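All protein chains but one are shown at their positions in the complex.
Letters A and B mark the chains as written, and numbering starts fresh at 1 in each.
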Amino acid sequence: MSHAESVASIKEPGGAQARRRRSRGPARYSALDIFRRGVTNSDWPRSFRQHDLAKSYDVVIIGAGVHGLACAYYLAANHGITNVAVLDKSYMGGGGSGRNTAIIRSNYLTPEGVRFYDRSVVLYQNLAADLNYNVMFSQRGHLTLAHTDASLRTMNWRAEVNKLQGINSSVIDAAEVGRIVKYLDVSDRPRYPILGALYHPPGGIIRHDAVNWGYARAADHLGVQIHQQTEVLGIETAGGKVTGVRTNRGAISAPIVVNCTAGWATTISDMVDVKMPLITHPLQAAVTEPVKVFLPTVIVSGSLHVYVSQTDRGELVFGASVDPYPSYSMRGSLEFTESVASHILELIPSIGSLKVLRQWAGLCDMTPDYSPIMGVTPVDGFLVDVGWGTYGFKAGPVSGEAMAALIATGRVPEIISAFDLARFADGRLVGEKGAASVGH
Amino acid sequence: MSKPVSSRINSQSGEVIDRTKPINFTWNGQPLTAYEGDTIVSALMASGVQVISRSFKYHRPRGVLSASYVDPNCSVTVSDEPNVRGAHRRLREGDDVRAQNAWPSLKLDVRAVNQLVGRFLGPGFYYKTFIKPQFLWPSYQKVLSRFAPGGSPPAPGGGHGNFDKRYTHPDVLVAGAGPAGIAAAIEAARAGVKVMLVEEEYEIGGHLRYGGPEALAALAALRAEVNSYHNIEVLTDSVVTGRYDDNWVAVVQRSGVWSHERLIKARVGTLVVAPGLIERPYVFAGNDLPGVMLSTAAMRLLELHAVRPGTRAVILTANTSGDEAVERLRSAGVEIALVIDARTGVTLRRAIGRGRLKAVECADGTKIPADLLITATGWTAPTSLLNMAGDRPIWDPVAARFFPSELIPPSVMATGGIVGDGTIDQLIKHGRAVGAEAAARATGATPTPVPPLTREAHPALFHGPTTGFLDFSEDVKSKDIMAAVKEGYDSAELAKRFTTSGMGTSQGKLENVNAMAILAEATGRDLESTGTTIWRPPYAPISLGALAGRAFDPVRISPMQPWHVEHGAVPLIAGQWIRPEHYGDPSAEAQNVRTHVGIIDVTPLGKIDLQGPDVVKLLNLVYTNNWDNLQIGSVRYGVMCAEDGVVMDDGVTARLGTNHYLMTTTSSGAATVWETLEMWLQTSHPDWSVNVTPVTTAMASINIAGPNSRELLGRLTDIDLSPEAFGYMKVRTGSIAGVPDCVVWRIGFTGELSYEIHVPASFGLHVWETLLSVGADLGVSPFGVEAQRILRLEKGHLIVGQDTDGLTKAYEAGLGPLVKLGKDDFSGLPELRWQESLAGAHSQLVAIETTDPQLVPPEASQLVVGMAEIVGRITSSRMSPTLKRSIALARVSGELSVPGSRLTIVLPNGSRAEAVVRENLSFIDPEGVRLHG
Partner (left out) sequence: MILIDCPYCGPRNSTEFRHAGEAGKKRDVTTNDPAVWRRYLYQQDNPLGWVRENWFHTAGCRQFLCAERNTQTNEFRWVAPAGSPGPDGASDNGSAR
């Protein structure tokens, strides 16, 4: 049974009334409303509607991750373009956007990168109010530890570039690190003692699902159609121009098709023969059972290839760098949990009895310079917003905003101009490896 | 006090407690006693304690549900170990056991007020609230985070504990020692292969252990058979946590001779999955009250621990497990108030009570007083290990549980309850057949299928007419799923994420199937099309300590390192190497090199011996410069670029004989260069004949630098050091301090007359000490890496990786003169050709002098134009002891790289300073007079 059939059996709140409510906007979430519904035991309205696939749309976005959903939202909200379909072969947020460790920061290395990610942080700061959906952005601070001279040098470099862009970022010494995070071993006992850290107070974590759902709900309300379980099987072109897509639910015509499929981006671009320097690697993560909250900040150690944060629910969330070979397989490995555990215990020796509860993997579309690929391609109407590697969740808002502007105006916004596909052939790489290989 | 609901009964034939061995422990500080073999929870219940924990969200009192490892209500803290599974862990003498997630106490938990506001705390509550005003969110969040469940993390301090790992290669590994699993192990062993039998509980036997006399007899026979095979290794209190690619299997051994968990990594021939079935809770109002439990929980308590779980019971049964529980409870003296046979279509409405079960309300509204309610409504197949092997289980509506699909690879098999039903004999028979086949497959036989077990019909029961708890560890109710669906979170994944059902410490083992069933109903689908249950690893939680094992990270040191330590060297951690940063005063060490002579231990330099007729071809390919005419007895500096033209490594290579060369690399680049050489030889030029041998640690290396270096070395060697006989950039071999076969070359990273000597590693310390003792009158002293950095900076020599970065190509690093674009081929050639054609319109490495000679701009300080336009950065800077002024190298954009350009530096504190670009990279001796002396 296809998804379309199965959802048909779900009762929508009755016709005219529902339509009226929709036209007034999605149910505003407020304390009062929660109280009212609690007392009257009444249901919340649907946040996302189900639609039949239309014959044509002005814009088709492939991938209902944070990038696709944000792009759709800003198309509708900022430019009034609402005849938009977001297609996903799975459920919304089923890709990296529902599997990431939700670290948000802007302490990158290049001026282009810093400016770009900083805009995203600003958008994230206002996102809950914008979407009327609490995305639980916690700017708890972000520490990138340095254990070697070389990494300390990179931290200093990043700090100086950051400061010039007005980003709150500085290098602190080991003692200060120990004051901020009591559980860290800042002595010289470990094999690689902590020499200092890049401290970025505005960095933090967010509730990734809430971001995805908040964008989806707001976009849906503005008229965007989100089609889950809808797989793009081919892209139609005529005379070097995109004309539409073929899906498992039928064909759609559209003059603009946006590739927002991250780890699967090659499979989509291959449909129109647009070659991109991407390689797909799994990236893994794991969580422990909850314990009372004791870790105040996000902690990243590039030298030890590990990072950790603690959710408000008390779970420790771990991650590392990508798996050592390319793959589309999302089965986790034992090596990953072993290496994460051994490195975490180097940093926080007392927590050996905490237990790993779950591990998982997502796919990352790695680029040679650890910067994204955004904008136009040699095929007219085929746009890309890919190359998000291990760091793309934080870029969802700014990317959506910029891609929407590109679609609406036909001009590449300044803030993403450095990330064009042509830069590889032109030799204009935007090197972010030093700032993005572990500390997504 | 009223009479306790639960208590110890007389001896049971299958009991695992040893009544001759009492154990003392404390519960929230109160002293209690138990017997060896008691779990924490059986001991508590025997002492009349029913409330073990408070729930996550609503802080409701909770008691035993499954009495097994996955029991979501029995997590406790033991000493400083949080989240101990109290229904599994056996007590040890003196255990200090405490309830968690309750404040101020388990009895009176103030956060239980959440129950009153529960109707407002529906799924997605957080997403809908605290949105405005935004500035208050951080404070709300601090409050929320105080509600995190679980125990407290062990306090900081101390090391990471003693955890071991073990590797093993069993032909057959059986996960689960119920009747089928044991039988499989026996039969595999009979075939003569190596077998490992892993059981999560403390004894093998599975449900036979609490299945009555017939089951105990069968178990005794199986045990005897297992014991007769020395090729079966039995691991109890151990669990298979994961099956990874190519049958890489993780087993965590929870108790043993060591105090902590141990990870066993097994490369398994055939994995036999035999985890049995997990009893599924039933969803109805009040289903989380202490006193409501599963039939298997009651039987475990009764048969294994001789604990009577209540005094007056109602039983809701849909299968033989429930029926048996009735009999067993009755014979243990429990009054059976009512048996509801769910097979006839009747059910119960709700459980009533406040903090503990008081009565059961039947479908017809009658209320039966009871302190125990047993449910036996169905089973969940824990297919986790099969999922990890690629299986997608399929719902069987007749048997009302999931069964494995056809997607299992031949290296994985399954037996027992997970694949079917049967009598004990039938299960054993199937296990034997699977075991024999598993052994055959492990030894290379073509797989043949084993006839399947039959499947028995079972009513599909998930919930009663009321709503109740679906996920006990997350406090998710069945109506939360309904609400999620109505809001549009209507697929298995979205509903799970929105409600957090299945995300808690029982990992969905008890909850997932009920959640799917309720979701299916809410969306009007059937269970089959709603989805399947796919568990992510690990199958059971595993401690960080077990995963980590011992801290193991090798350290590399030179043979002279102990000497350095003895002489006060401050260690520098340089990748794997530990080397002396300095011996107290790096500036003085540097000055001594300029005025007298110093020696530095440069053993970590990568050293690669190259022999064969085609070495020159290889050198021409990996280095940017030309190697055609290097004479025997000469050395040459070279730079290696990657294919993108980015500077990758540098070093000198010497020609020792017609076909014999010795290459040096940076210490951090040694491994990469070695691999790069192999890569070119093996993948592009297999016809070239070159032998590549890394000799880094075979030789100790010492650099002797300073005006007195010739004199010093001359006292120890038979090599003629006269400038005429041994000029700059030459290499000689000979004996040093009586050690034959040493290689000496004359180079000058420091800018001084200097000799780098490579001696057999075992003589490194001897040569080092001899140099110091014979050179005392020449003013010889050791210098460390920091002094070397100062010296090389004075000389204007770059360090790859510091003065270059991941995008710096050769011309940008001022290495243009070393790039021979006329060569046919070398790594990075096209990129460098294009960079050269830019004629300097790219960033450059320059030496700069600050206007204020005393100001050393910290490395990484940025160079700017205007307010904040970045045009470069300081890559190296020091106070020069020789020049008594600040010196620095910087990367700067092309326009600003011309000598005399004025630069603006932004210092880390935000203030600005001025500097000027120098003519030459060398601050001292640009003509190289000292070097060539």
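Keep this in mind: a residue touches a chain if its C-beta (ideal position, glycine included) is under 8 Å from a C-beta of that chain, and two chains touch if they have at least 3 such contacts.
All values reported here derive from a predicted model rather than from experimental measurement.
A.B. asks: Which of the visible chains would the unseen chain be in contact with across the whole complex?
C.D. replies: In the entire complex, chains touched by the missing one are A, B.
A.B. asks: Please pick, from B:Leu136, B:Ile632, B:Met679 or B:Leu883, the residue that touches the omitted chain in the full complex.
C.D. replies: B:Met679
A.B. asks: Looking at A:Glu112, A:Asp149, A:Glu335 or A:Asp380, which makes contact with the chain not pictured?
C.D. replies: Hidden-chain contact among the options goes to A:Glu335.
A.B. asks: Using the touch definition from the top, which of A:Thr280, A:Ser309 or A:Thr390 touches the missing chain?
C.D. replies: Of the candidates A:Thr280, A:Ser309 or A:Thr390, A:Thr280 is in touch with the missing chain.
A.B. asks: Considering the whole complex rather than only what is displayed, give the residues of chain A touching the chain that is not shown.
C.D. replies: Touching the missing chain: residues 264, 266-267, 275-280, 324-329, 333-335, 368, 424-427.
A.B. asks: Using the touch rule from the top, list residues of chain B that touch the missing partner.
C.D. replies: 244-246, 248, 267, 390, 643-644, 675, 678-679, 682-684, 686, 824-825, 829-831, 834
Throughout what follows, only the chains that are shown with their structure count from here on.
A.B. asks: Under the definition above, what is the set of chain A residues touching chain B in their complex?
C.D. replies: 1, 3, 6-7, 9-10, 29-31, 33-35, 37-39, 41, 43-49, 91-94, 98, 111, 125-126, 128-129, 132-139, 147-150, 153, 156-157, 159-161, 163-165, 170-171, 182-185, 189, 191-193, 207, 209-210, 213-214, 228, 288-294, 311-314, 331-334, 337-338, 340-342, 344-346, 348-360, 369, 427, 429, 431, 433-434
A.B. asks: Which of the residues in chain B come into contact with chain A in the complex?
C.D. replies: Chain B reaches chain A through residues 80-83, 117, 119-120, 122, 125-132, 134, 137-138, 141, 144-146, 148-161, 163, 242, 244-245, 248, 250, 260, 263, 265, 388, 483, 485-491, 493-494, 497-498, 503, 505, 507, 523-525, 529, 536-538, 541-549, 551-553, 555, 572-575, 668, 801-802, 805-807, 831, 834, 858-862, 864, 868, 870, 873, 906, 908, 910.
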